[in-house]
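See structure below.
Missing here: one protein chain of the complex. Every other protein chain is in place.
Order of writing sets the chain letters: A, B and C. Residues in each chain are counted from 1.
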Amino acid sequence: MTVTATDPTPTTEAPKAGSARLVDRIFKMRELAILVVFLVMIAVTQAGNSEFLSEQGIRDLLLNATILVLVATGQSLVVITRNVDLSVGSTLGISAFAAGTYLQGGGNPVVAIILAVLLGIGFGLLNGLLVSLGQVPALVVTLGTLYIIRGIDSIWVGSRQITAADLPDGFVDFGSGGLSAVPYLALIALVVVVGTAYYLKQFGSGRELYALGSNPEAARLAGIPVRKRILAAYTFCGALAGLAGALYLARFGNVDSSTGNGYELTVVSAVVVGGVVFTGGSGSVYGAALGALLLTSINSVLPALGVSSVWVMAINGILLILAIAVDRIVALRVATALKKRNARHG
Amino acid sequence: MTHPSTTGTAPVLALEDVSKSFGAVRALRDVSLELFPGEVHALAGENGAGKSTLIKTLAGVHRPDAGQVLLDGTPVVFHGPGDARDAGIAVIYQEPTLFPDLSISENIFMGRQPRRALGRIDHKATHAATADLMRRLGVDLDPDQPARGLSIADQQIVEIAKALSFDARVLIMDEPTAALTGSEVARLFGVVRTLREQGAAVLFISHRLEEIFQICRRVTTLRDGAWIASELLEGMSEDDLVRRMVGRDLEELYPKQDVTPGEIALSVRRLTREGVFTDVSFDVRCGEIVGLAGLVGAGRTEVARAVFGIDRWDAGEVEIDGKPLVNGAPSTAMAAGLALVPEDRRAQGLVMDMSIERNIGLTGLRTTRKAGLVDRGAERSRSLDWAVKLQVKYARIADAVATLSGGNQQKVVLAKWLATGPKVLIVDEPTRGIDVGTKAEVHRLLSQLAADGVAVLMISSDLPEVLGMADRVLVMHEGRLTAEIARTDATEETVMAAATGRAAA
Amino acid sequence: MADSTLTRAVRWDTVVAALLIVVVLLSFGFVDGFGNALNLSFLVGNTLPIALIALPMTLLVVSGEIDLSVASTAGLSGAVMGALWNQGMTIEVIIPICLLLGVVCGLVNGLLVTRLGLPSLAVTIGTLAAYRGIAQIVLGSDAVTDFPTQYLDFAAGRLGDTFIPYALLPFLVLLAIAVVALHATPFGRALFAIGASEEAARFAGIRVKRQKLILFTLTGVLSSLTGVFWALHYASARYDNATGLELSVVAAVLLGGIDFDGGKGTLGGAVAGVFLLGALQNVMSLQDVSAQSQTVLTGVLLVLSVLGPRVARQVAVARAGRRAAPPPPVPKTPAPTS
Partner (left out) sequence: GGTTKEDVKNEGGSAASAGKADPNAATKKGLTVGFLPKQVNNPYFTTADKGGEVALKELGSSYKEVGTSSGTDTAGQVSYVNTLTQQQVDAIAVSAQDPGALCTALKQAMTNDIKVVTYDSDANPECRNAFISQASADDLGRTEVQLLAEQIDYKGEIAILSAAQTATNQNAWIEIMKDELEDPKYKDIKLVKVAYGDDDAQKSFQQTQGLLQEHPKLKGIISPTTVGIKAAAQYLSGSKYKGKVKLSGLGTPNDMRKYVKNGTVEAFELWDPAKLGELAARTSVALASGQITGKEGETFKAGDMGEYTIGKDGVINLGKPTVFDKKNIDQFDF
């Protein structure tokens, strides 16, 4: 038997200082990838249809994304903790109607929004309590609450509906108005996203959400108040679903018992496309927000390009798969790169 | 019960007549223990003796069924790990508890990050503190690297760094060295000595007895959950300690039988996996035990993974009995008679939620079937058979392996693979976390297997084990095979020299 | 250990099965119109599509994956069936083509999951839209209804005056095959291992990717079979056939005690869950319970299905005396591989 006794070739040590930034940069890159896809898509559409990026066009694009961005932001927090909230669509629907009923009776728009948020918080708490105290699978529980809230909503609402005529003009105008091309609603969403991202990055309790999603048992051993954090994530998610409900009302001026029906799959898609991993512990709200923007924009881009609506659904699905596949391939490349860097140490 | 507390100070942390049961298993029975400042205290006992349970009781993970925990002489109740941490107790658990998605520095400082104004995290300070810890431990890990992908050894090092970062009054370590090689252990001990001098109390668990003698002053022995003795180590011999733990004398630890090697069973030719290992060639003959030594991260595990087919290799080839193996196909490797006992029993060796029986049965699904269906009778007898042979300590064969102690889990992994009756057996850290008694048993088994004509490749970071068991020692350094040393020439010095790249044979 | 005896005693799948029997027996006694053969055949016939898809779905979930595109696959194969029928092809040729199409749909899911390592939830949300979209392209706004009567009669008819729809018999055969495959073959045993710990399964020489690929393919085939059955049963092939069926399947399977983390569950539980939901819906409709209240009740059942076993276990443990802190849940730490 021979042992290949080669002369010890000096392995090139990676410059350590650069490596930190590299890792950071690479994780940002995943969001960047979605952004690039988004921009390319917009550019192509603009080339094909010069009306697309008119002031009205931009406003529409942003407005369309707003509601999904808000809900996806809340959802990504829950997903980061290795849970999921499927009931967001139902929560959105019921809080939109609640706000509408209140406004219909001549209420104050600000109070109406607060009311919707509070209702959302209520359902978020319910989910959070069931998941964290009951320690039961989030998927099942929130699928259950999806049905429960939806059922309660339709029993309560019946065939009633709230139309723009029932709402104060200021509220409806607020829903479509804005500062030139930037709608007020989009500004609200932007504030929420940036605030949430800052919190997640800069505060201990935010990092703990990542920790407990990454390894729940280790989180317990590290003394992280797991239940409290999960409860908080669900509550926040509920609150944003409620807020989204109020904004939905302002935007569409129309709510009935089916509002928000089936929204959960869209939200989950946005979060997944945005690179938030379903097994918890990684991803960012910027990613989720970009995912939401990307998804809603596809729905504006295809009609603007004159693609027959017959094709829209198929293209949507294929683009969704492409987005996650590209993201995955980027991630794999990164992992290989990381591994090669770390292959020689110690 | 005598307390040879010569220091005269009061114990920082103590257990008083603590009992703890899991269902029908009485893991601890009226156990008492005192930890004094400035002292390293060893906890010894066989697998399943209750050491980890005791530690988890001290750490607030388990609440004792009876008895109490005393902190500075006053009874306390820890409602969770957080309480114990706040009381100044740092714990390294037997199994690494890292957050794979977070960076090393976040893993270390989770929940305790240095803060800036408004309670925001000071990322710079966190990074610097981590780098500092890494320097103290003498390892070269990037603080910003995610924990995912770290080898078991590196994970263990991060755990150690985490525990050190507490500046705790009490440091509890459950087998921190099980995955480490000599040099890391030496560095760890250096740090522990400093801590001891600074007045910390340390509780240390290891199945490597020499380590206990090296660093500890007193030892508490447990057997089957019961307290046996707490005494000074001074004047005790390893045999004395083993007798306390096992309750009888042990046979020889390395019962190597001499065999004449037969045909070449496993042949690895110029195997390369880019960036991981390069140009690795060796043979293992029937009846031979070949040791594979090297520092942590030298690439030994990676070679084993590639040979077995878990990872694909980029170049080279592997033959069993002269027939080439398919690249990246564990099932065909198994069919050819290859078995791999992996190093990470929890993630790779076992399906934790499955029963002992089914875990052992898993490797025989294809061979022991009747009319295409699972032969449950055969499965049961096979697993009972091997569980008994390896002296696995369990309540019922249908219990989930997750309920077993670490060492007993390791035995189940061995059982699972030995049950396949392999021609070539690769064992990666086969005795990690196994108590001395069982270790001897495992060695006897390996030896017996070799005598029966099985070719054994043994990867181990436990150098005495390699030296004691191997007919030949291969040494890896930075992804290359750097030496082959015959049994007669193999000493700690020659192996370490090759492992650190200072000499090539 | 005592603990696991208790766990076994309150196994949820047995509870669901018992519940199903109780509901059926009570309804026989107290609900007008429930017990006659016609109603029972309605019940069984309308539940069959869900039950059919629940078979592979259970296996898939046990192995830790999920397929949300099943309803779209069914819709697509229905649409293709309609389109080809309009082209004048013979039905005996069309059906195999549709099943082949199911193979392709399943393979696409499976390859994306196993080769690219994408999460199945995300992939199948994508194909959910894609397959449905393709169905829309294929059939457009057509509704094809004029399938041959002997086929329609088979899919919608029943054995004489009994409650047994013809289609129940092939389903029972499929069920038997699935039960044996999951609970008695090495293949099924390996699925449990994969679901509980994929890495450990791989280290035990189980061909994880191949098994998953097979499962996704089977799911595709059975989904398309369901699509064919659906089109014949309701005598209507439209691109939106079976829309939303995936949630019903998932809800029923979850109700049957299949753990979505993988590695746990029985087919008996899943099928009992499917028919429990079906029976409850039938009974509630007969009792004039509104659709909205039925929705609430489905939700409550789902929540109870996960809270129930937990509460039962805790009560049992408490009664067993010597109440200690519950053993920590075994963490499913993602293995530190990259």
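Just so we're on the same page, a residue touches a chain if its C-beta (ideal position, glycine included) is under 8 Å from a C-beta of that chain, and two chains touch if they have at least 3 such contacts.
Given the structure is predicted, the values throughout are model-derived calculations rather than measurements.
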item: Left-out chain, listing which of the shown chains it touches; value: A, C
item: Option from A:Asn108, A:Ser258 or A:Thr336 whose C-beta touches the chain left out; value: A:Ser258
item: Selected residue (touches chain absent from view) among C:Asn241, C:Thr266 or C:Ser305; value: C:Asn241
item: For chain C, the residues touching the chain missing from this view; value: 32-33, 36, 38-39, 42, 46, 49, 85-86, 88-93, 136, 140-152, 156, 230, 233-236, 238-245, 281-282, 285-286, 288, 290-292, 295
item: Those residues of chain A which, in the complete complex, touch the missing chain; value: 49, 51-52, 54, 56-57, 60, 64, 154, 157-161, 163-165, 172-173, 175-177, 252-254, 256-259, 261, 299-300, 302-306, 309-310
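What we mean here is this: only the chains that are shown with their structure count from here on.
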item: Graph class of chain-chain contacts, one of line, ring, star, complete, other; value: complete
item: Chain centre separation in whole Å, for chain C relative to chain B (CA means); value: 43
item: Whole-Å separation of chain centres (CA-atom averages), chain A against chain C; value: 29
item: Sequence positions of chain B contacting 2 or more other chains; value: 61, 98, 100, 149
item: Residues within chain A bordering two or more other chains; value: 214-215, 217-218, 220, 277, 335, 338-339
item: Partner chain B, residues of chain C touching it in the complex; value: 1-4, 180, 184-186, 189-190, 192-193, 196-197, 199-207, 263-264, 322, 324-325, 327-328, 330, 333-338
item: Footprint of chain C on chain A - complex, ascending; value: 130, 134-137, 139-141, 143-152, 154-155, 214-218, 220, 262, 265, 268-269, 272-273, 277-279, 310-318, 320-321, 324-325, 328-329, 332, 335, 338-339
item: Residue numbers on chain C that touch chain A, as the complex places them; value: 68, 112, 116-119, 121-123, 125-134, 136-137, 140, 244, 247, 250-251, 254, 259-261, 290-303, 305-307, 310, 328-331, 333-334, 338
